[in-house]
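As you look at this complex, bear in mind that one protein chain is not there, while each of the others sits in place.
For chain A:
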Amino acid sequence: MLEPDAHDLSDDADYAASVQQGPVSITRNDSLGRSSLNDPEGAEVVYTKDNVAIHPTQFASERISGRLKLIKQGNALSMTWLPYKGQSSNARLSEKDKNLYTIRAVQFSDIRSIRRHTPTLGWQYIIVVMSSGLAFPPLYFYNGGVREFLATIKQHVVLVRSADDANVFLVNDFENPLQRTLSSLELPRALTPMCESPTTPDPDKGELDKSSNIFQNGRRQKHHEARDISIQVLEKFSLVTRFARETTSQLFGDSQYDSYPSNDGWKNSALSPAPKRITSLDNSPQVRDEVPVAADPVEIEKLSLVWGKPRQAPLGQEEWATFLDAEGRVMDSKSLKKRIFYGGIEHNLRKEVWRFLLGYYSYESTFAEREYLISVKQLEYDTIKKQWQSISPEQAKRFTKFRERKGLIDKDVVRTDRSLSFYDGDDNPNVYLMRDILLTYSFYNFDLGYCQGMSDLLSPILYVMRDESESFWCFVQLMERLGPNFNRDQSGMHSQLFALSKLVEVLDSPLHNYFKQNDCLNYFFCFRWLLIQFKRQFEYDKTMCIWEVLWTHHLSEHLHLYVCVAILKRYRRKIIGEQMDFDTLLKFINELSGQIDLDSTLREAEALCICAGENGAACIPPGTPPSLPLEDDSSAYPQLDDEIL
């Protein structure tokens, strides 16, 4: 079916690259059969693709998924995209929205071009530009398949790759250069908004677009479906297109814009002023629409959004009360977690809410049950604590492991956050509390014992809880998730570093390749981020905020890995541009401490997580911390016997 010919699409480097993206598979949707589904009028469905979505807002989470089809009827090829019924990812998207975006039988004779985006980061998408110059919103192929889509079109209509931009496919374009020239004379360049640009956009492109435009004018008589769509809708489409493009280019464009040393037209186009009005029915060519064009500065201001949702104010006391029923049960833990994900928690409320997030309190518990739990757990804590407290000096003499463990903890608690007033000064009782909790934990979980980094994890918990037993049990819960970070054999860390490298491979393959070439694929430069959950990366209060966000497990249990990717991506230009080697990179990343804005990082991480979708999840092997270890693990904490402290 895909016989190669002069314009075989498989000559395409990015296709090869996209195939190599491991888990990103381009699935052929053959299940529906190309000729089996004939509708009553003899139309034949020649292509079907599920999970093709549009994003009506800048929020990646708000998408409308649907099915894209190519339908052949006689000699005419048309395209439809119908949203799935009642399957909105978001309640805010009404059926009305869906109708608005539905594409009902657009004839290819009315399509001028299709621009294909196969970004290194995120989903592939296409933008269909009508002869009128209007564009449909980007159609995102969640399951891949852009190439197949184009290949199918090519079997039925003349589809040529633009000579100027390998990602633009002209529909029914005429290849006669003379005609092209003629047409460009007919439509003076002054008509195109791009001509307002002081920088010279490559001239050929405008001409090409116009030519296709002209030649399709003649055919437009036949099919008016596209025009039947109301002007309003078209306007909305067009705005959406631009909006999506700009948000997309902010997020994804980075990989093209930044990519080193690639220097195709992206850079220029991104710098040239955008058309003042994109929405137009004046036949002016708009193929430029899809290029990430940074609008004039005012517009940039307005649109300078990344894809993640704007962060909200932290959850406060009053709002918290609304999540509880009369007995104190959390009625909707899911929306609570989501709320915290987007805003964090006010500090004075952390003591209460962290206990839920960490799983120490169950969401279904009542006030009374929690009170009871606290007292029971206090007793239990005291019992475990007594186990080491009752070790006499004589016994300790013969208990090397205990002495070593205690010695190490003693040394470390005085080297943990001592610059905070909560822990500073000589004989600070909080430092002793920390020691007691860690030592008790090392008895509670003797196999895991104590390992450096644990005091960093305990410090904010104690700071928030201000109670020994409660801190202990919250710490226990945290270690249920992060304990494997401290495995002697570092297996927990290695699995996260491995997943991280896979994620970067999917989300930013040029950066991945750079690391590969420079022997940085072990990702050891991210070791500290992962081990103590960015504790030393952000200021203390920001650390508490990122922790509660991560603990919600909203979107992913492994958002922390996407946070790593987000930070790396943020500095990719510097990393690659300065050709950092492993040593330089490690030093650079160490020195980023306290330099990174948390909110935007979280938004980017969110966006990356959504973009990566299942492909991202597939990068992360089951059991990777903080996921609970796999059931069949014989021991949760594989340790080398003689090294346990």
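By our rule, a residue touches a chain if its C-beta (ideal position, glycine included) is under 8 Å from a C-beta of that chain, and two chains touch if they have at least 3 such contacts; residues count from 1.
Please note the rule applied: contacts and distances are computed from a predicted model.
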Among "Ras-related protein RABB1c", "Ubiquinol-cytochrome C reductase", "DNA-directed RNA polymerases I, II, and III subunit RPABC1" or "Rab proteins geranylgeranyltransferase", the UniProt name of the subunit that does not appear here: "Ras-related protein RABB1c"
Residue touching the undisplayed chain, where the options are A:146, A:315, A:358 or A:408: A:408
Option from A:416, A:430 or A:601 whose C-beta touches the chain left out: A:416
Selected residue (touches chain absent from view) among A:166, A:555, A:586 or A:618: A:586
Which of A:47, A:125, A:356 or A:486 contacts the chain that the document leaves out: A:486
Residue numbers in chain A that touch the chain omitted from display: 408, 411-412, 414-419, 424, 451-453, 455-456, 486-490, 493, 522, 524, 527-528, 531-532, 536, 582-583, 586-587, 590-591, 643, 645
